[in-house]
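This is the structure I want to talk about, given as structure tokens.
Shown here: the complex without one of its protein chains, the others still in place.
The letters A, B, C, D and E name the chains in turn, as written, and every chain counts its residues from 1.
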Amino acid sequence: MSDNNVKQRFEKIVDELSAPTSYLEVCHEHYEDEPMPSIAILQEIVEKCRQLIFPGFYGFIPINPTTLKYYTGLLVDQIYEMLVEQVLAGLCFSCKQERTVELLMSRKKLSKQITIDFIEYIPTLRANLSKDVEAAYLNDPAANHQGEVVFSYPSIKAICNYRIAHYLYKLGVPMIPRIISELAHSETGIDIHPHAQIGVSFSIDHGTGVVIGSTCIIGDRVQLFQGVTLGAKSFPLDEKGNPIKGIARHPIVENDVVIYSNATILGRITVGHHATIGGNVWVTEDVLPHARVIQGRSRIEKFIDGAGI
Amino acid sequence: MSDNNVKQRFEKIVDELSAPTSYLEVCHEHYEDEPMPSIAILQEIVEKCRQLIFPGFYGFIPINPTTLKYYTGLLVDQIYEMLVEQVLAGLCFSCKQERTVELLMSRKKLSKQITIDFIEYIPTLRANLSKDVEAAYLNDPAANHQGEVVFSYPSIKAICNYRIAHYLYKLGVPMIPRIISELAHSETGIDIHPHAQIGVSFSIDHGTGVVIGSTCIIGDRVQLFQGVTLGAKSFPLDEKGNPIKGIARHPIVENDVVIYSNATILGRITVGHHATIGGNVWVTEDVLPHARVIQGRSRIEKFIDGAGI
Amino acid sequence: MSDNNVKQRFEKIVDELSAPTSYLEVCHEHYEDEPMPSIAILQEIVEKCRQLIFPGFYGFIPINPTTLKYYTGLLVDQIYEMLVEQVLAGLCFSCKQERTVELLMSRKKLSKQITIDFIEYIPTLRANLSKDVEAAYLNDPAANHQGEVVFSYPSIKAICNYRIAHYLYKLGVPMIPRIISELAHSETGIDIHPHAQIGVSFSIDHGTGVVIGSTCIIGDRVQLFQGVTLGAKSFPLDEKGNPIKGIARHPIVENDVVIYSNATILGRITVGHHATIGGNVWVTEDVLPHARVIQGRSRIEKFIDGAGI
Amino acid sequence: MSDNNVKQRFEKIVDELSAPTSYLEVCHEHYEDEPMPSIAILQEIVEKCRQLIFPGFYGFIPINPTTLKYYTGLLVDQIYEMLVEQVLAGLCFSCKQERTVELLMSRKKLSKQITIDFIEYIPTLRANLSKDVEAAYLNDPAANHQGEVVFSYPSIKAICNYRIAHYLYKLGVPMIPRIISELAHSETGIDIHPHAQIGVSFSIDHGTGVVIGSTCIIGDRVQLFQGVTLGAKSFPLDEKGNPIKGIARHPIVENDVVIYSNATILGRITVGHHATIGGNVWVTEDVLPHARVIQGRSRIEKFIDGAGI
Amino acid sequence: MSDNNVKQRFEKIVDELSAPTSYLEVCHEHYEDEPMPSIAILQEIVEKCRQLIFPGFYGFIPINPTTLKYYTGLLVDQIYEMLVEQVLAGLCFSCKQERTVELLMSRKKLSKQITIDFIEYIPTLRANLSKDVEAAYLNDPAANHQGEVVFSYPSIKAICNYRIAHYLYKLGVPMIPRIISELAHSETGIDIHPHAQIGVSFSIDHGTGVVIGSTCIIGDRVQLFQGVTLGAKSFPLDEKGNPIKGIARHPIVENDVVIYSNATILGRITVGHHATIGGNVWVTEDVLPHARVIQGRSRIEKFIDGAGI
Partner (left out) sequence: MSDNNVKQRFEKIVDELSAPTSYLEVCHEHYEDEPMPSIAILQEIVEKCRQLIFPGFYGFIPINPTTLKYYTGLLVDQIYEMLVEQVLAGLCFSCKQERTVELLMSRKKLSKQITIDFIEYIPTLRANLSKDVEAAYLNDPAANHQGEVVFSYPSIKAICNYRIAHYLYKLGVPMIPRIISELAHSETGIDIHPHAQIGVSFSIDHGTGVVIGSTCIIGDRVQLFQGVTLGAKSFPLDEKGNPIKGIARHPIVENDVVIYSNATILGRITVGHHATIGGNVWVTEDVLPHARVIQGRSRIEKFIDGAGI
């Protein structure tokens, strides 16, 4: 940018973008000494959790009985240190209270308590994910080995993030769980809201396009395929015409249900245990236990000229 | 590779791959002193735009009234420098003219003009994205906070890339806009062609699998869900049997339309204002304003034995 | 973590996670001197293959007739060195034999043979991908340039990974091909099993949500759109109620077939040559050559009040 | 490490190294919430100071009147943020007081005050270094350009670190100045104690091996060459036989003195203004103004056989 | 490089440099499956040893009684893994034997034995370095704190590398010790040959230019200053006129000797215990215990005109 005119335009743009009237709408108001949620740090925490839970699959941990405890201890400590900061960031994020030293001190203490509670959950998390891996392996004839599932099934990543995020949500952490679940959505195309409740031995095959809404309740041994939506049918509106927040509006899926690819189940309906939902169907009413729902037959016609449809 | 036979095979492979007959089909002919479009640099430009537009959300900018202008100025300058190069790369990419010093000089000048024009658009871009964030927040009962939308809604990333790419397309930049929109597609599963026209307060929930074709025209306050396709129905063929390029072939979606998950709208049809398209439907004809289109009812049958479908 | 109680909890967690009863279920048993499959290294191998095949598009290779052969040779050598290690890792991964020096030596030799065989395939791979690029360009009226296809069509990445993975599978490498195809799935939302067979001039437009199962056989000049599933209809169960592995259960798609977005084709059926499958349909029976299958018409009704559906 | 014996040895070593009896002697006792001095961060601070002071020479700052202020502001802010932490680390490092929240709070406040005071000194620092550069240029017939001095004279780096460190020392920061001066020593072989006092237009040619002790007082326009030692002659011992700390024991060098290579000046003596000290001499007594001190003549002898000496 | 002539020159240069006649003189003949000594890896090993020995000073280890053992175990394991490879590289480096699988296997085993022996020495190394730190602290009136010595005395780095290198030399490792000592030389300007023998509580102040030759024997509590040479006086030549290797030719320095800056002590002489050698002297004959050697007095003359010397 050499000439004077460009210089003036350039400075004008910077001044405009730096004016509070421009940025106040889109920035997060941030207090000194309070950390910000960081997508990058949360991704790192998730990756360290995966390394810890499945030693040897994600990243560099040598599986050696002599040294495993050092790597384990180190990962636990690193997760702890980073997560304390992110939990604190979550607690501060939407806080409207006036800032005081006491408030910050009590939040720091709370972050540490929440984080050690989360850390204590990791052995259970590992046991649960082990069952999810087993379910994926048993349900998919293309899987040759449980290790193959860990290495190459995106659903394991998505469910891992979900279980981490859900537990943090139960411990009362705002904002952070939602970012963690979105990290898995971006990686896998599987979008599980952290508020959803999901039972054991949960499996999703392929997974791209799966959406599980925030008030879903899913039982044990449920099996989904790609493109399944467990969504809301309609949103009751408030007086301003905006959807009312916080109402139960997503399906209840009981134990041992199978839902095939691209099926859409909408609203606070119940899909009974052992029911099977076929691919590409649209379901907005309760489904009885052991029922089987499939799509209406497509129209087929002979066709000579191959051009267009 | 120790023995002689392997050595010979190795050299033969390299020679084969280095032969013009092998690589000319698949490489881009590149002139000295002309930059190449770079996916990595374009990703960096996009990330810096996001940092600039939403201070504090993407990356490390401290929100401090004293220092924000320095970070802003720096980001603007870095975006400028990188984008000048990429715009030039785009201008050169498919150029068939003979290369001269004058041509290169005039293109360098043009790149700088285009880039400063783009930079000048960023305050408007911020204002538009702010409205998109607000729309997503109001439309989704699961969203607790506008900041949550910025942090964890993939649609914001996709729309941000789209608005950047679309503006560069309007400024006459070839190639680069398409790469920018594909970057968002890979990140979010949302595929918006940069040539599409999209109004204000646009929202996409979940988003995976959304496709918006190149000649789409979308009004204001339109709301999409995951898996929606706004595509072409058929492609008129030229005399060689190949699709004719550049014909308007995607839907017009008027203001205040809602389209639910996995719906497919094909062809140069118009979806009238305030219409609602239900999930999983297939629409290839005009839809009247305020109309409501839903899928034919699925066949449901009781079923005892749970094995397969 | 300052106080004593936290210290005790912390140590207890680490001890629990380091106990064989906790980790043996979820780790891969790994022998000294045997490499582990590494997702990160495989990603690097894939990226170097892409750089090699399409010089100038992915990464930094200057297209200069004088120097191209050095870059080519270097990439070939780097791919060779990394792949030898990963092929060996694949061979060792699920091996149940007792470990001996001889076994390791013979596997190292085998890894080198397989890898040089793979390297020798790269010129053919380049030629095949060149045809895939051409097909995408000809089939999509929105594409202005073959270079645009390479730069911005996710299907090219997905098909590239598929062709690499499939060839490694044919050379007898376990585990590794599946990880390579999942890398593309994560990047593009396109999930092609490496065991599937796919002919020349294959194209996928947009691609998010495409699933191609492991026993699929796909002919030449086949064209898919986003969300297409070529899946299994049902899985015969063994005496324990688990799916029997290895049975042909996915469609055969003959030459010159077009399958539009979100169609679901299930089971070991045959879609005859030149057939067209419309969007969002569900097909579980054979389709005749030149046939055209489209969805049953949606129910449309006028609607005054815009609230919900 | 496979066999049992190695395992036992390995664990024994780790236990031994982790035992407080082993590490307490050599570690720094560190309180939670207190930062540690970090050599790496201090190096980064120094590099940013150099970038700030000499725009365009160290690192990437574009010298553009439009954008320079953004880069300047950014660097100042980054230096500020990092230095606040390091000053705090220095204040805490050797503190023996009992830790309280109030103590930490007051130290954090003090760190910020000291750091802003330091930042305010940077314009003066730049002016002083500019004179040092000019002196080096004028004194060295091999220098063609002041820019050459900035780019390639190690003394500029060493004097820059010294002036930074000395100012921090004057502001009352413990520990940190000494680390900063050692960073330059490692880079340049020039060892200037941060407590020394040095006037304007100071130059050192080549510089390797120069040592300037902690109680030195050096006037204006002094010029040193490589290998010069301004050291202590002897150290008065305390009753335990250890040197007494804090006594003035290094030379006073008045204005306009030149000291040639490898000269050694020891003890609290005064080298008078305009004196010249020749190379390789050993001086332990006062030198009068304008005096000239040179080495006793070497013995020279003819010698036929070239083997050894 | 566009024109043809440049292309030809370029290819000719590459061919020339790739010709065995050009590179065989200057490359190290390297066998497949044998690692090469790596300066970068050795630097990393040294840095990890420093981190391990002085927790908290070099790099990021938190000093926390709960977690220190995990960091310790991790560092020990990483040092072990990297050093096994480098010891093997050293064993192979100058080997002239014919290569067999058995030879390589036995060397791998030997590398592991040597490395575990070295690891076992680390607690002793820490104790010895702790005494060196104490000696530096006591000898230097400018040092305020033992922590200051660890943070900012280059001699500690140099002695640390020496003690590591010397132990590896005693364990029979070729080549590697010499590289490790040169790493410290480059960092600190202190050049200690790994074959030299040095007692406890060794200190070097400032240190730039210190050289300690390979056959030196240095007692306990010896104190050196910068620029001291403990070198060889002459080298007996063989019949070809080249120095004979391996003859004791450097000084023996007994306990409690102090040698001031830039003194040069040459040949296989003995400096008796409690002797003091003054700065800048040249000593080639035995020095008695308790003796004091100082330089002949310099010639001093008054001097009016300040120009030159």
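Criterion: a contact is a pair of C-beta atoms (placed from the backbone, for glycine too) under 8 Å apart; a residue touches a chain by one contact, two chains touch by 3 or more.
Keep in mind that what you see is a predicted model, and the values were worked out from it rather than measured.
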item	value
Residue in contact with the excluded chain [from C:F10, C:F57, C:Y71 or C:F225]	C:Y71
Absent-chain contact - pick from E:I79, E:I204, E:I252 or E:V287	E:V287
Of E:E81, E:E134, E:E182 or E:D220, the residue in touch with the unshown chain	E:E182
Residue, one of E:K69, E:K112, E:R163 or E:H193, that touches the chain absent here	E:H193
Which of D:A19, D:I41, D:V76 or D:C95 contacts the chain that the document leaves out	D:V76
Residue ranges of chain E at the interface with the undisplayed chain	1, 6, 9-10, 13-18, 20, 22-23, 25-30, 36-37, 39-40, 93-94, 174-175, 178-179, 181-182, 185-186, 189, 191, 193, 195, 208-209, 211, 213-214, 227, 229, 231-232, 235, 242-247, 249, 256, 258, 260, 262, 264, 266, 274, 276, 278, 280-283, 287-288, 290-297, 307-309
Footprint left on chain B by the chain that the document does not show	1, 6-7, 10-11, 14, 64-67, 70, 101, 105
Positions on chain C where the hidden chain makes contact	62, 64, 67, 69-74, 76-77, 81
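Everything below uses one rule, namely that only the chains that are shown with their structure count from here on.
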item	value
Between chain C and chain B, distance of the C-alpha-averaged centres to the nearest whole Å	23
Contacts with two or more other chains, residues of chain C listed in rising order	1, 6, 10, 14, 65, 189, 208-209, 227, 235, 262, 278, 280, 294-296, 309
